[in-house]
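Of the protein chains in this complex, all but one are displayed in their positions.
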Amino acid sequence: MATVPMIEYDDASDEVRAIYDDLREVRKTDFINNFWKALANQPGILKRIWAGIKEVFSEGEIDPVTKEMIYIAVSVANNCDYCIHSHTSNAFNKGMTVGQYEELLALIGMAHQTNGLASGMKVPIDEVYLK
Amino acid sequence: MATVPMIEYDDASDEVRAIYDDLREVRKTDFINNFWKALANQPGILKRIWAGIKEVFSEGEIDPVTKEMIYIAVSVANNCDYCIHSHTSNAFNKGMTVGQYEELLALIGMAHQTNGLASGMKVPIDEVYLK
Amino acid sequence: MATVPMIEYDDASDEVRAIYDDLREVRKTDFINNFWKALANQPGILKRIWAGIKEVFSEGEIDPVTKEMIYIAVSVANNCDYCIHSHTSNAFNKGMTVGQYEELLALIGMAHQTNGLASGMKVPIDEVYLK
Amino acid sequence: MATVPMIEYDDASDEVRAIYDDLREVRKTDFINNFWKALANQPGILKRIWAGIKEVFSEGEIDPVTKEMIYIAVSVANNCDYCIHSHTSNAFNKGMTVGQYEELLALIGMAHQTNGLASGMKVPIDEVYLK
Amino acid sequence: MATVPMIEYDDASDEVRAIYDDLREVRKTDFINNFWKALANQPGILKRIWAGIKEVFSEGEIDPVTKEMIYIAVSVANNCDYCIHSHTSNAFNKGMTVGQYEELLALIGMAHQTNGLASGMKVPIDEVYLK
Partner (left out) sequence: MATVPMIEYDDASDEVRAIYDDLREVRKTDFINNFWKALANQPGILKRIWAGIKEVFSEGEIDPVTKEMIYIAVSVANNCDYCIHSHTSNAFNKGMTVGQYEELLALIGMAHQTNGLASGMKVPIDEVYLK
């Protein structure tokens, strides 16, 4: 198949441009990464996904760097190459320290290990966790 | 197979008891959850895993609640029932707010979705992420 | 390791050639894609896998394009690069429309998201689904 | 943790009830399954997920039964118990035949197998798929 | 959906009975586990899967216990509850020692961890592995 074509700003429909404009404003950067240019082939999905991303990354009780670290954790477990690259980059841009990154990797590694062990031994769930 | 037998403190070897004692002291609770009682059938693994968990949860640049949230994120992606239950419980015990939990779930959900879309469209990795 | 060597038709044993011949006849194309050339290093597996593929893609109650879309869905969830490329290509060759592909991606994305949420919240299965 | 509490219609806020009402109308049934009752603890996510589900299951180029089969395929690959149960139930309710279900299972099984083999042998992607 | 009905020997068609008979003979036991009774709803799949299982577990260069351990390793990584139970049971029945089981769990745990770390850091593949 090859990958879907990347829709550049200048070639985009008005509908797509409006989302690109919003994306640039919210993120305070002109850079539009390939994920969005690929999604732009399906304006309906592009719109819905951007709305979701905007919501989950909007100001809340979890700080922006932590949100990116959580995103990295899921992306590593799902082994999504693109997502690991983009969110690790985002995390550093938003201020993740080298020390935090090291601890994040260590946590991800241990979690994979204990996930495998708990599933492999079929450990029964403690009563206290079910209350 | 059924699950492996749970090794209770009173039935444990000295080697296992020493780890249970350390676990109780570090965690400041007498409660020993089934994961450790199952691992105790293999004292060598028990020792190594506890050392790893102690290290990744020791004081560092990522705060304790965030560490548990990252652990939950990996456990959900790996779909480890036991781990989701125990770490969600831990996170609330360590102070995760209902608002943080809501944002965590929303992030996990969106990350799964964009992981699937980026993998499905085979989005090429932007040059800027490879530098 | 590098990948296993690709077994070309001219270098293949009679046993492998017979399968290549059948594959070409069933698929009505001379093209043999790398998956089969790699499997041909293990003629026993090649034979069994081709028999399975021939069976699941034989005429039945699910139409050919839908079969390829289901294959894409599994391949994305398992994140198999080769399989996503080959089955997306197959699907378009068999008549998948751009509109269907868009809807397929949207479904795959949402399914990943709700899979993550249902697993993360440990939603109890409704009685009605267990009857 | 135990699972999150199920929010019943009578105990729901106006915001949640409005979504429950829409869900009942769109699906033409009074039944609200646990997934929604669990999400209702987080009205923001509930609203966004319902909007997404409504969109991907709205009338389009892929018929309703096929959409459910694609959803089942992803849910099996992600091993989401709840999702497998609910979407298999939905698929039968929407008219999936026993023959289609049999073919679906056969496809899912073969796809898992060839996914594993293609990943295990690191099969290089054919040039023709990259055009 | 609930699970599919279990097809008992006495209620099985001649086609299914012939496979049950072969299964009992090859395995030298009258016991037919639920996996086969579930597959028997789809005799075509039952036949193909049994042929595949018979082939991969037939005498070869990997001994029977090792084959079961490899099967357990895959089943844990895919988190298939049924498969972990049945193949761990099979492995012990075929002679897996407690010491081997301990080493198997340790390997599975470490492999999950290093898989997560290698994917998370996007470690470039060494030239020597690509030759």
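Labels A, B, C, D and E are assigned to the chains in the order they are written; within every chain, residues are numbered from 1.
Basically, contacts are C-beta pairs under 8 Å (C-beta built on N, C-alpha and C of every residue); 3 or more make two chains touch, one makes a residue touch a chain.
All figures in this text were calculated on a predicted structure; none of them were measured in a lab.
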item: For the chain not depicted, the shown chains it touches; value: A, B, C, D, E
item: Which residue of A:Met6, A:Val56 or A:Leu105 touches the chain not shown here; value: A:Leu105
item: For subunit A, residues in touch with the removed chain; value: 79, 84-85, 88-89, 92, 102, 105-106, 109, 116
item: For subunit D, residues in touch with the removed chain; value: 72, 76-77, 79, 81, 84-85, 105, 108-117, 119-122
item: Residues from subunit E at the interface with the omitted partner, ascending; value: 1-4, 6, 31, 33-35, 38-39, 45, 49, 52-53, 55-56, 60-62, 66-67, 69-71, 73-78, 80-83, 85-86, 89, 97, 99-100, 103-104, 106-108, 110-119, 121-126, 128-130
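Keep this in mind: only the chains that are shown with their structure count from here on.
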item: Option reproducing the contacts of D-E, where over half of them reappear, out of B-E, A-D or A-E; value: B-E
item: Interface with more contacting C-beta pairs, comparing B-C to B-E; value: B-C
item: Euclidean distance of C-alpha centroids - subunit C vs subunit D, Å; value: 20
item: Sequence positions of subunit C contacting 2 or more other chains; value: 1-2, 52, 55, 76-77, 79, 81, 84-85, 89, 105-106, 108-117, 119, 121-122, 129-130
item: Touch-based graph of the chains, sorted into line, ring, star, complete or other; value: complete
